[in-house]
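Left out: one protein chain. Kept in place: all the others.
Labels run A, B and C following the written order; every chain starts at residue 1.
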């Protein structure tokens, strides 16, 4: 069996979740882990048998036994760490975004470093590997519904986030809807060329203070002529609501929510056991593992990456355009050209 | 038992369907029927026991035994017949629209005649009485989902209509989406104050020749701050797709399609018996009867009308605004004030 | 249009329900109705336009304008009325059983009168015409699941019946399970040749005083080698539970309960709107109308009867054998031969 020799950078809550998933994949050897606050979790890591620990991610980048790094640090560090990792010749897994900068150039610079060093970079658009959505994707590709004409995404979070967290990771469009933009584009196999966003603060009016909304309705137009609708909310009291539907010339595919149980209860109280899975950690548990397996497969067998650098650029552009639409009340065009050639991009 | 003594005007295909429904309602006595081509169907009507027939609807309006008329004639006659019927002091059931005129004033004049003569006019927004959608409506009103924040409507026809029929009854927005505008407003209990429509001809490019589209994605804004998304298609190969969902601060209600059967077939061919009901006649069979029963109840017991004149005006305004949005590429405001006072309306 | 000219005998609660159904079938002219207590409901009948009323069913049998009688009187009168009607040359619709006698000969004598007079007799096994079960039946016949090997029926009443009513109409096996025996035989297209019944009084122990049970588990063997399982209860707190499944060499067909609504409610209370339809009147509303339509079709177009005399004999035999199994604790064979030839039957 061929192996990926991995270093993990960032072991906060998300990082620890990913670590446990990575440990269940036989092809991955975890060689070393890094976190600036490694002391706080050192015992826990030892208990898991992960004993090669450091506070300095450069140790991992300098470790010749490591060929691949998984970056789970906070988003403000992505730009630096991914660039360093690329320059160190490591394959990289990283969550979006690649940069906090509002200027796309910063992210493109990261991708240029990846390209120059000829390493693999997979973006954490995990929903692409959710078994339900993946089934839709594959059936669309197999032509089961003919030419896709409409994608419908409902995406609702179980509850509001603290304002400071929103300010750190971006507002509803940047942090949340961006996943839907990527999903819509992935399903339709076409870039989003125009977006119209309408939204407001129906749940928490103080979100206006940090220039954010909690409710969104959007219309998308795709390069190939198809359309999309998205609706978002920050608080669905019944759980995490994640549904995707693709309609085409020969049929329709739709994925309802995944429930915690399929058991039906019938009594005289009209009680119900089924409920959507409550949080992204549970809802996308399989997706998190599957995206890692796909990344391993891409490294070991040179299969295509599930999501690459250009995908995050494209989703980011739509999020930026949607924000402008929200601010201006007008639909916004989205640039669908992509090139890492600096001359052109600067033009 | 109190009775409604009814005259029926218009016995084309739709009229005959309605006639059969009306005959199953014990409170309705059918006194007389009129159709300009009554000869062609006279035998069929006699067979049903409906023997008092005429070619001239004025006979019905002049018949003192008749208190209520059901108007099922083609839309270009609505303005005249409803006005005449109102002036004859009859209660009136009529399908939308009230006038073919693009100027709302014509419809308002009809409503003024209705008001002046103090008769009841119910508009055929039958979907309001569909048992599924009505269950949603009632649960929303009972507060089961708190404050409504988002309405989602998917409405897809089973197949394209002939171009000449479209030209007679109006394009996708006027004939089809208008029902969704009414449903959205009905569910949310608030007027639509802005609409954005994006669409195209993904199925039949020649629809451009008659200034129509076959595919639509829309965003609605309501007066009360809530939002809506609608998606439409002229051709869903799997049948007539009619779904409504209302999301609110305390939960969500959703109605999936009604299937022709609940029987599940499991074999090694992955065959499926369930399919959405194929056409509006079957899908809304109960709704057609229920709207008539409600109208009877309104006449006999003075309960509120299910849908009244102002409802058709409001839906029409949104359809007009949506058409303008489609043409201009920009969202359009919708006037939400309503008055039959001529001075004000002319202002 | 050809018509059935009908007389209705018996207008208690069941009779009135059937009357209203019959009035919606255009091919049926209701000529006359009879009930021993006709005075009590005369006004109600007049209101429905059913004015030709009598207390004496013989008037109906002697009425030459009537070709078909619908018998909805109490079961203790079936034997006499059906025999009289047959001898009067009328086609007959009648609920099971044909006789209160425990000796099958009495029922066979009724069938002999029917045969001798060459009239049609349809038995009210209405569930055969329930759209769900009928869909299963038709797909089984079309070979969609190959050779049927197992039928599974769950049949649970919403609540206990009064003891005196049970004594009048028969216990659980005679009144309730008998429908399941007929359904099982209908689905499998084969006679039940052996039955094993196990039951007890888990809900109402005093049922023992009238030699009845409230809970049953049964195994059936069919002549063609297939098997069946049935479970019954007198009280399902969640409503009327009526499910049928047929399993075969090439697949499986199953009908779950029909719910009062397909609308889904999601909130934080895990509340549910869907519930099985509460009572047989609602659950089998369509079945009651469909069986009448099929009877009309059989009379007018000589199509096969949905359920005939021998069907009730066969179901009755299984019920009797099941009662003996319950009493003895042993499986019981069931005679599957059928003949109206008196010599043979008496042998």
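By our rule, contacts are C-beta pairs under 8 Å (C-beta built on N, C-alpha and C of every residue); 3 or more make two chains touch, one makes a residue touch a chain.
The model shown is predicted, which means the values in this text are computed figures rather than measured ones.
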Selected residue (touches chain absent from view) among A:30, A:123 or A:136: A:136
Options C:38, C:100, C:169 or C:203, residue touching the unrepresented chain: C:203
Touch with the omitted chain, as defined above, among C:215, C:242, C:267 or C:289: C:215
Touching residue (missing chain; options A:55, A:261 or A:303): A:261
Absent-chain contact - pick from B:160, B:237 or B:279: B:237
On chain A, residues whose C-beta touches the chain left out of the figure: 1, 24, 26, 47-48, 131-132, 135-136, 139, 144-145, 250-256, 258, 261-268, 271, 273
Hidden partner interface residues of chain B, rising order: 236-239, 266-268, 270-273, 275-276
Positions on chain C where the hidden chain makes contact: 147, 149-150, 152, 154, 156, 194, 196, 198-200, 202-203, 215-221, 225-231, 233, 235-238, 241, 247, 249-252, 329-331
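Throughout what follows, only the chains that are shown with their structure count from here on.
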Chain A-chain C separation of Cα centroids, rounded to whole Å: 59
Computed distance of Cα centres, chain B from chain A, in Å: 43
Of all residues in chain B, the ones touching two or more other chains: 250-252
